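All protein chains of the complex are present and in place, except for one that has been dropped.
Now for chain A:
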Amino acid sequence: MSLQKLRHPFQCLTRLEIPGTDHDNLLLVALGLRVLAVNHKTGAVVGSWNAESAGSKGSIIQMNMSNRMDYVALVTSEDKAVHILSTSLTCLLLPLNKRTLPKRPSCIKWSYDDKHVLVGDKFGDVYALPLHIPVIPVEEAVSLPADESGKTAEETPKEDLKPTPAPDPEDVAAEDGPPAKRYKPSASELTVHSGRNRQALENQKRTAAMKHDQRKAHDPTLNIALGHVSMLTALTCTRVASTRATADDTMCYSREQGYIWSDEVNIGEYHDYIITADRDEHIRISRGLPQTHIIENYCFGHTSFISALCVCDGQDSGGYHYAGNLLFSGGGDDWIGVWDWLKGTLICKIPLDDPTQQQPQPPGAPDDKTDRRTAVSGIWQWAIPTPTTDDWIRIAIACEGEPRIITLTCTSLAPKSASDFERAEYKLPGNMLDMEYIDTETIIISLDSMHEVSSTETLRDANSEKSCPRLFLLHNSEFLFATTQEPDDNADTGGVPFDVDQKVAASLAEKGLDVEIEATPENQAKMKDVLYGIRSLRKGFYEKAQEPAEEE
């Protein structure tokens, strides 16, 4: 029996608009190691780049478009690299640079001014990678001045130059700490007492001398902006205008004075913030670069890991884009947190599941040992509210390995309680992976075409008549304010939601770019690792499966 072949899903997607050109309906999708620019109206593939050409391995696991839509940043899984590609009309998907990080990046986001890519990793460090790699002469890089700009330059690259005593790249040294120097054992004859300790110390000294010459210098452009002690799981950054140029009675936030009336502050002032979340229930609000060492506050309330953050943006009548004071957060808890993030206060918790409806047990073998507790994998703002489209906040939520999209709609920009939010749910023909909004009415969803509905392990039967589309269009009118809806069983033979998928699949096949995966156990494990890593963040998830980690 020949092995089944399954269509590889699109792990990530993001919208790309090049205004004034015919490229205003583009979507960037990640397909394995390849990133493709496709027109979501015609299905035409207008650009493609393969990360293999830059020496990367694994799959693209993260993708983030710059705020001006002129660059896209990608993360490849196996070589832990961050790639930046240009997305301008003349050099669509042209690689700009590649940087390899010491640990696998877990989240990536452009800073508000697009000058840096912020990358959070498994160790809890957040790197601020400048868009362009600065040219540092080799001589200078080795002997960087200790702190030339005094105390304001808190994070000079000096820390990344520390010698690496172990040749294994996994064993890279801690990134934070005092300046580099030749490795010297911390213990001395005065601190060790037993004979064996003394012997070990001598060995240490000997190997240190040996390895000193072989050391690999770290990339000096890897600046660390801030760090958590726990694994970093979500990251976002935002800019708050000190004032909104609209009505005089608007409350706005001033870093010095707190909440004040907008006519009391200077127009045009703004502040950047970085919001980071970790596996240990913390949401931290830090100032933006270069003052990331100043923590404004924490948002306390989660009792499990946090894996998704979303700050609500808006637009005032003058067309000025502003970040709202609302932050949505989700993760291992069965609710979504709504925060006034600048104050660090929890406005309300919104239950993920409709409390009035009994949740049907997802189908799956009873011996399936996977953790079935809900884990939020993404929160998106559906559309940016403008005065012309009503001041509505619309949020879309995906849960890992679940074939549904949940939306929350609030008709006010200042919700007070969970009852201000209208909850709706739409069942999808496959597990939801990623989404992007196309316009105020439409979103496009990436679905897992490989796995069975509700499963993160069981692969689909390729011979089955029902196949799952990889891209799925959803119109607002189809489910807004409606309660749970079932997809039309006949829909997969045609109709608008499936149209785009068929067109894209046709043009991919035409260019020979489509990827099919054999249903081998290795590929199955690999795809699970690429698509589903969030439930395993729960504490105790690995406890039965693995030996206690990190024991010497």
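Quick note on the criterion: a contact is a pair of C-beta atoms (placed from the backbone, for glycine too) under 8 Å apart; a residue touches a chain by one contact, two chains touch by 3 or more; residues count from 1.
The rule we apply is simple: contacts and distances are computed from a predicted model.
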Listed names "Vacuolar protein-sorting-associated protein 25", "tRNA (guanine-N(7)-)-methyltransferase", "General transcription and DNA repair factor IIH subunit TFB4" or "C/H/G cyclin", matching UniProt entry of the absent chain: "tRNA (guanine-N(7)-)-methyltransferase"
Touching residue (missing chain; options A:21, A:186 or A:419): A:186
Given A:125, A:436, A:452 or A:514, the one touching the chain that is not displayed: A:125
Missing-chain contacts mapped onto chain A: 123-125, 147, 151-152, 154-155, 159, 162, 164-166, 171-179, 183-188, 190-191, 224, 226-230, 280-282, 284, 286, 292-295, 297-298, 300-301, 303, 539-540, 548-551
